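Right after this comes chain A.
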Amino acid sequence: MTVFAIVLLPLLAAVLCWIPAVGKRAAAPVTFVSSAGLLALTIHVTARVVVLGKVVALANWVEVDSFGALILLLVSSVGVLACIYSLGYMPKMTHDSSILHHYYGNFNLFIFSMVLVPVVVSPSIEWLAVEFTTLLSVLLVGFESNSEALEAAWKYAVLTLTGAAIALFGFLLLFWAMQKGGGGSYTWAGLAAVAAKMPPVVLKTAFLMILVGFGAKVGLVPLHTWLPDAHSQAPTPICALLSGVETTAVLYVILRLMPIVRPALGGAIERWALIFGLLSVGVAAFLLIQVHDYKRLFAYSTVEHMGIILTAAGFGGAAAHYGAMYQILAHAATKSFCFFAAGAVLLLTGERDIASIRGLMQRSRVAGSALLVGALAIAGAPPFVVFLGEFLILRAGLSEGRYVAVGLLAVFLVVAFFGILLHVNRMVFSRVAGEARVLTEPEPPTGEEIEGEERLGSPPWISVSLTPVERPTGTASAHLAEALEAMPSPTASQVVRAEGHSSGPGASEAHPASLEASSASSSPSSVRTRTDGLSAPPVVADPKFPSGFAGGLPWPCVLTLLLAAIPVVVFGVYVPHPLYELLSRAAAVIGG
Partner candidate 1 sequence: MAGESFLYQFNALTGGLFLLCTFGMVATRQVQGCMRFFILQSLFLAASAFLLGIHPVLWGLLAVAAINVVNKPILVPWLLRRTIPEEIHTRREISQVLNIPAALLLALAIAVGAYFLTLPWVNLAGTSAAGVNIPIGLAALLLGAFTLTVRREAVPQLLGLLAMENGAFFTSIAIAPELHLLVELIVAFDVLIAVFVIGVLTRAIHKQIGTTQVGALAALREESSR
Partner candidate 2 sequence: MTSHILFNLLQVAVVMAFAPLLAGVTNRLKEVIQSKHGPNILQPYWDIWKLFHKDEVISDQSSWIFRFTPYLVFITPLFVTLLIPVLTSYPLFFAFMGDMLGAGFVLALGGFFFTLAAVDTANPYGPMGASRTRLVGFLAEPVFMIVFFTVSFIAGSTIPYIVQQQWVQPLSRFFEPAHVLIILAFFILILAEGGRIPVDNPSGHFELAMIDESKGLEYSGPAAALMKWGGEMKLFVLICVFLNVLFTPWGLASTTAVSDVLLAIPLVLFKILIFVVVLVIVESSLAKLRLFRISEFLGVAFITSVAAMIMWLFAM
């Protein structure tokens, strides 16, 4: 009964949100109540699954086993966090708040589609559920309705629906193979019962088609191109859901198939999983380095992590499967946290460009440290949960004797680690010059851009930044301009930082004052920068966001960040016994 409630609750909430009379007034509270209720129900079901091993709501149609419960738990936890986050985030980021109930309606539908995936046991309904996760989230991805968001939504829809059509063919072939193998009911269990008797020639193609088709949705490499677009252009709470749990929920279907095709095909499926997985990890790790948009950074990291999980499944063996399950948990917790942090940055600066954000720590301790923690955690730094997952996987791979694959994986992980931290480090630290840029200038001028005009005299954006510390502006700013001209931006910022240090440690205390000053005096500079062809307005000079601890972040966002940080930190050092039980049983499900 509870399982039905889990499926129907978001649907009910969606209906309520779509009714204009209710939705216009109470869409957000309704969504919050339904998400919270969903989490409570899910915990209840998960507890029963841990005790009983399996919850059957309607035999052969709706059942929840350990693996399903894990996904369900992740979906509803991230769902409730994303909902809280939306309360603070969406009103600030939406131009037209009168359509916000559409957002919440679609949000609930999206949650509905994702809880549908782990509870149904018939592959054909499973296909429909996965198709729904696309269809019901397309409009959310394009919610901001600018041309980039619509482009992202279009690519997302077309590529993933194409994949779904290929997977449909695969599922139909799978059904045929099951018939050839001697019938039964078309469920995971029914398939597993005749697994050894299915004709390999059909089964192989069926599995490959599903792997490729749903791989497009998971973001496995040849078909990953939509993922950075969609996961960066969607509203941030949706990004957290898309990246954190939707990809995983689809990967769940692929992983479920592995024990079914293993008896007939043997080691071949492990090989494919390894190839696709390592390809994804490798390509994503190198693509990470050259991104310019920090949300895309985390999106590529999702591709990488999906690859890691698939690689873990490809290693084979109970330990690797446990590692895969642990990594699923770790990725969902960490990646949603990362996106919440990225959303906070976006909220504070209005910028998507990594290069235009410097000195975040001074703007807002919360956003800065969240971004830093998130980046460290997702890159796999030791005390956090992803580290443990990756460590488990590498160790299991070694014990399975897959030395080449483990070696490649380790190299890619290191590359990704440096790629992520390279970008985030610059955003969070780089203090004084960063301050100067964040204060008055939307995009940092590269060498070519500041030629000419800035050469003539002291540029206003530097004199403004130096006002509070009362330096004689003439020579110093000319010197700075020269330094900036001569060097690429990171090096230049270091030079400037040295200058700032010499001016005394009072820089950051003087910061609020500098903001006051800049808000008064930055209007000419903003006009100036616009005439330079830099169209975005200097966002941080907005008095709506004072600098400091939270930096003007809405409290639901801060709350979400704090809540989301808990599993990232805690599960890295301590796994509670019921969770361990759940994970190891889920690992047994894909172990067959």
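Couple of notes before you dig in:
Definition applied: a contact is a pair of C-beta atoms (placed from the backbone, for glycine too) under 8 Å apart; a residue touches a chain by one contact, two chains touch by 3 or more; residues count from 1.
Selection rule: all candidates are chains of the complex that A comes from, given by their letters.
Model, not experiment: these values are computed from the prediction.
For chain A, the touching candidate in this complex, among 1 or 2, is 1. Taken in their complex, chain A has these residues touching candidate 1: 124-125, 128, 131-132, 135-136, 138-139, 142, 145-148, 150-155, 157-158, 161-162, 165-166, 168-169, 172-173, 175-176, 179-180, 186, 199, 201-202, 205, 228-229, 232-233, 287, 290-293, 296, 352-353, 355.
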